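Have a look at the structure below before the remarks.
Removed from the display is one protein chain of the complex; every other protein chain stays in position.
Chains here go by letter, A, B and C, matching the order in which they are written, and residues are numbered from 1 within each.
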Amino acid sequence: MNNLSPKVQNQLSMLQQIQQQLQTVLSQKAQYEMAVREAKRAQEEISDAAEDAVMYMSVGTVMMQKKKEVINSKLAEKVETLELRIKSLEKQEKMMQGKFEQLQAQIKAALEGKGTPTAA
Amino acid sequence: MNNLSPKVQNQLSMLQQIQQQLQTVLSQKAQYEMAVREAKRAQEEISDAAEDAVMYMSVGTVMMQKKKEVINSKLAEKVETLELRIKSLEKQEKMMQGKFEQLQAQIKAALEGKGTPTAA
Amino acid sequence: MNNLSPKVQNQLSMLQQIQQQLQTVLSQKAQYEMAVREAKRAQEEISDAAEDAVMYMSVGTVMMQKKKEVINSKLAEKVETLELRIKSLEKQEKMMQGKFEQLQAQIKAALEGKGTPTAA
Partner (left out) sequence: MNNLSPKVQNQLSMLQQIQQQLQTVLSQKAQYEMAVREAKRAQEEISDAAEDAVMYMSVGTVMMQKKKEVINSKLAEKVETLELRIKSLEKQEKMMQGKFEQLQAQIKAALEGKGTPTAA
């Protein structure tokens, strides 16, 4: 990077930072999406059961017996919360993507304007 | 890589891509194989139990009481689905392996045809 | 690193070691903090239940039926233990941070005192 101007070097390191933040956002989103799928599978499974079927729900290491309708509403709440978080992550993702492409264009323009790196 | 022709450089980067995709396929396959082993262990465990033994099956954070025969058929279904996915992954694996070896041979031929890297 | 004195090289490798240890401490702390959050969520969940509600607590692969008050005190104990460990990790974190900054300053001073790397 010795032939790059401080400005371009700075833009390159910002590019790297955004890439890392984007990675974090995407992996967080993937985790929430998996949790939504799991909660929806549980809702389906429950919908087949009798109203008085024996069911438990776990929070960490504790399992508590709960009525079908209680579990159902807790799952619905969970799905709703997770989907809100996913939407918020998608907004962040879009903003980062925009910033990323803008930086990329600026760096490309700077490098092309400069000619070959060894040119005086 | 300065002495390599653009074509060989391109083949090398394809080689790397295939290697990464192969890694993803292999780790996914390993996860499915573990899930199959676990489901089969559960089937064995169940087979020793009385028909009216109290059992639960979990979907995410919800556990529902189910009859032995219901759990058994759900486990059998799960094993079947997973084994289909494993077979499909093995097909992908084979195709990638073939593409990998082909590229490797092409690169080797190109490099040998070129003589030593510093030769004019 | 060929132009660096053995002393500075040594300080640089110590810097790297501390950075790795700091990573380990931080990821351990994050795990304990998640376990605390989970235990507190379980406590909340339990507090709404009737005194005679059917609950289980799991240790590894074993789930045992326990009374609400027993689970509650086990969770409180768990939170307390984890919070002590987190405090101890935070002490380690602070010490490492201090050592890190000290080394960084020493290296910076050594490099600046040296002038350009190729100067005699």
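The rule is simple: a residue touches a chain if its C-beta (ideal position, glycine included) is under 8 Å from a C-beta of that chain, and two chains touch if they have at least 3 such contacts.
Predicted model only: the values in this text are computed from it and were never measured.
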Shown chains touched by the chain that is not drawn here: B, C
Touch criterion as defined above, residue of B:Val54, B:Ala76 or B:Met95 at the omitted chain: B:Val54
Contacts of chain C with the absent chain, listed as residue ranges: 56, 58-65
Residue numbers in chain B that touch the chain omitted from display: 35, 38-39, 41-42, 45-46, 49, 53-59, 63, 71, 75
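As a convention for this text, only the chains that are shown with their structure count from here on.
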Separation of chain A from chain B, taking each centre as the mean of its C-alpha atoms, in whole Å: 24
Set of chain C residues in contact with two or more other chains: none
